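Here is the structure we will look at, set down as structure tokens.
In this view, the complex is presented without one of its protein chains, the others remaining in place.
The block that comes next holds chain A.
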Amino acid sequence: MSAVDPIVRFENIQKSYDGEVNIVKNLNLDIERGEFLTLLGPSGSGKSTCLMMLAGFESPTQGTIYLDGQALNKIPPYKRDIGVVFQNYALFPHMSVAENIAFPLGVRKVPKSEIEQRTKKALDMVRLGHLADRKPIQLSGGQQQRIALARALVFEPKLVLLDEPLGALDKNLREQMQIELKHLHENLGVTMVFVTHDQSEALTMSDRIAVFNDGIIQQIDSPTALYERPANEFVATFIGETNVMRGTVEQLINNTCQLRLNSGALIHAEAGAGLQIGQPACLSVRPERIDFTLASDAECNRINGHLAEYIYHGDHIRLRLTLAENDDFMIKVPANHWQGSFTPGQATELCFRASDCRAVPVA
């Protein structure tokens, strides 16, 4: 986790608002130069607080944040040289688009001709050069978002923080902006720290994702690693969709284990870190990893269940099953793979490979 030359380092950071509960508990985090890091977690998990501490709007109760090796605790926000994009954009309503973008340059006493030139460049970067003289209120949500981005980037900050910037946009626009933001990051190479509670957004854009819950980073990893190899039950259920079953660890060999489910079935699974023989564990199986074509494969895990519901989604079909361990077990089948018939209450055997399920410590 410790990079060679991190741009930001959180060292033993704690934050409490009321003196009783720590909203951030002993956080240690290195942000690497040029990466796109997402802080992901449910609301109240401490991710936004971390961002605000980094921006300087909140101060840690304990610990030190370093930016480029320099302790930030005593440096006020306006001297930190960190660009921030807010959820509601916070474009100044009394200034035109160009004046908004020129603002950070103006307060830095950049020469007038240079301001003009850099403002124009920033506007062109977000492809909104033709809107320079408009007031923010005359722009659509997506355009305001881009202006806010241009304003946070125009003074070439060391770091750009984005606090749920896409939350207010509708779904299509949000997806379009995700791609645009990702391209912008790739082209500029600036370090970006992005906060969201939307896991699909995090998966789409990030180099690394730090999953927050309860003031603690549950796991920090690449999107693939998070999805494929969640470290614990929280990450497994928070990232993507999964089916959870509980049992006890019976055997543990390297990265695999045998798990006795509470219903008595024995399951072979990949083992996450921190499992111990005889201890309870949680088995996570992704809905799309259940395969009906595996019935003849002797190696795979088998569980019995009953079909409960059939839900048509166009490109795929979802089946809800009731199992002894979980009466809300979902299966996702591509529509063109589905040949079976559906009768409620019909008994079915589920098969999945040991490599497609993962046992992790109980949260």
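The rule we apply is simple: a contact is a pair of C-beta atoms (placed from the backbone, for glycine too) under 8 Å apart; a residue touches a chain by one contact, two chains touch by 3 or more; residues count from 1.
One rule holds for everything that comes next: contacts and distances are computed from a predicted model.
Q: Looking only at the UniProt record of the hidden chain, which name from "Cbb3-type cytochrome c oxidase subunit II", "Spore gernimation protein", "ABC transporter permease" or "NADH-quinone oxidoreductase subunit B" is the right one?
A: Options "Cbb3-type cytochrome c oxidase subunit II", "Spore gernimation protein", "ABC transporter permease" or "NADH-quinone oxidoreductase subunit B" narrow down to "ABC transporter permease" for the missing chain.
Q: Can you say which of A:R151, A:R229, A:H268 or A:R286 touches the chain missing from this structure?
A: A:R151
Q: Using the document's definition of touch, tell me which of A:E11, A:D81 or A:E175 contacts the absent chain.
A: Within the whole complex, the residue contacting the unshown chain is A:D81.
Q: Check the options A:F103, A:F194, A:F212 or A:F238 and report the residue that touches the missing chain.
A: A:F103
Q: Going by the touch rule given at the top, which residues of chain A touch the chain that is not shown?
A: 55-57, 76-84, 86-88, 90, 92-94, 103-104, 107-108, 135, 137-138, 151-152, 155
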